[in-house]
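One protein chain omitted, others in place.
Presenting chain A:
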Amino acid sequence: MSNTATQTSTGGLGRLIRRYPFLPALIILVLLLALNGVFEPRSLSFRSMTGLVSTYLALMMLAVAQTYVVFSGDIDLSAGSIVSLVNVSVIALMQKWGGDGFAVIAACLVGALIGLACGLVNGIVVAGLRLQAIVATFATSIFFTGLALTVLPVAGTPAPEAYWTTYGGRFFGIPFVLYAVAAVAILLAILMRMRLTTQMLAVGDDQQAAFQTGLPVTAIRIKGYVFCGLFAALAALCITGDTASGDPLVGGKMTLYSVAAVVLGGSALAGGFGTVTGSLIGALIIGLINALVFFVGTPSEWQNFVQGLAILLALMAGILVSRGARA
């Protein structure tokens, strides 16, 4: 829909949010951290924080994955099934190759390639064949799930010890996941400065205009899906470290959460506006909401409901605040 909001009342806050779209999300994040601290002081300790990150690193990666397609106004409902496929493939390969350090690294590389390939398939189907992203990626998600089931029909094969002890372990006193976070942060900082990110946002903002200025729109959208596939593969490596086993359906539930994380992070689903930083914060918000619902002592059968309600309210609040500021 055309944006009818007038761009006149540009207060200082408005300008700040346009520059940093993830600001409302950051405020929600800080608020949730404070609330978590009030109800369970120990939750703010270094150890609990590391635990939170290692549990939600997979969702953070998948949120980043989803962001790269949302930038150009697309969506990927197969992201979760790519996670599943890479998870079972990596597990199967590590088992086949003996489970030593070399096997682990080789399997991870192959996993990343599988993610890239899945992303390429999605890109060709959606942007190349010009199908509607929601339905087309749902169709490919069925296909990827089928592939995952071929690789590993039932959940259960364990990961080699070398893998999950590394993921959960410490090096020089610092947990491995923090190194992973740092590495990804550097990678994302580089990507953020690449011309491709701007091009994706331009395509998402106005596809026709982007085309008329000479941008290769189809190629840019395909690249978005390829990035999505790659980060979905990274998400799979994280989840493999966290659960230490293979499950052909492990990612299914994560797809919609990744979309929610992107929206929570202040990116517009219609494309053209957003940041990966916001999506990372969005994923953490989901994690902190889940933790908070537990810490305030919600009866176990009510936890899902309260979580769902809190996420819905956070989604609505985020959209209203950022629009109020942008208007």
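Here is the rule we use: a contact is a pair of C-beta atoms (placed from the backbone, for glycine too) under 8 Å apart; a residue touches a chain by one contact, two chains touch by 3 or more; residues count from 1.
Note that in this section contacts and distances are computed from a predicted model.
A.B. asks: Select, from "Autoinducer 2 import system permease protein LsrC", "Cytochrome-c oxidase", "Ion-translocating oxidoreductase complex subunit D" or "4'-phosphopantetheinyl transferase domain-containing protein", the UniProt-recorded name of the complex's unshown chain.
C.D. replies: From the choices "Autoinducer 2 import system permease protein LsrC", "Cytochrome-c oxidase", "Ion-translocating oxidoreductase complex subunit D" or "4'-phosphopantetheinyl transferase domain-containing protein", the unshown chain carries the UniProt name "Autoinducer 2 import system permease protein LsrC".
A.B. asks: Quick one: which of A:I91, A:A112, A:A260 or A:V276 touches the chain that's been left out?
C.D. replies: Spelled out, the listed residue whose C-beta touches the missing chain is A:A260.
A.B. asks: Among A:R15, A:K96 or A:R130, single out the residue that touches the unshown chain.
C.D. replies: A:R130
A.B. asks: From the list A:S43, A:Q66 or A:T140, which touches the chain that is not on show?
C.D. replies: A:T140
A.B. asks: Using the document's contact rule, name the residues of chain A that touch the chain not shown here.
C.D. replies: 1-2, 4, 75, 77, 125, 129-132, 134-136, 138-150, 153, 207-208, 211-212, 217-218, 256, 259-260, 263, 269-270, 301-309, 311-312, 315-316, 319-320, 323
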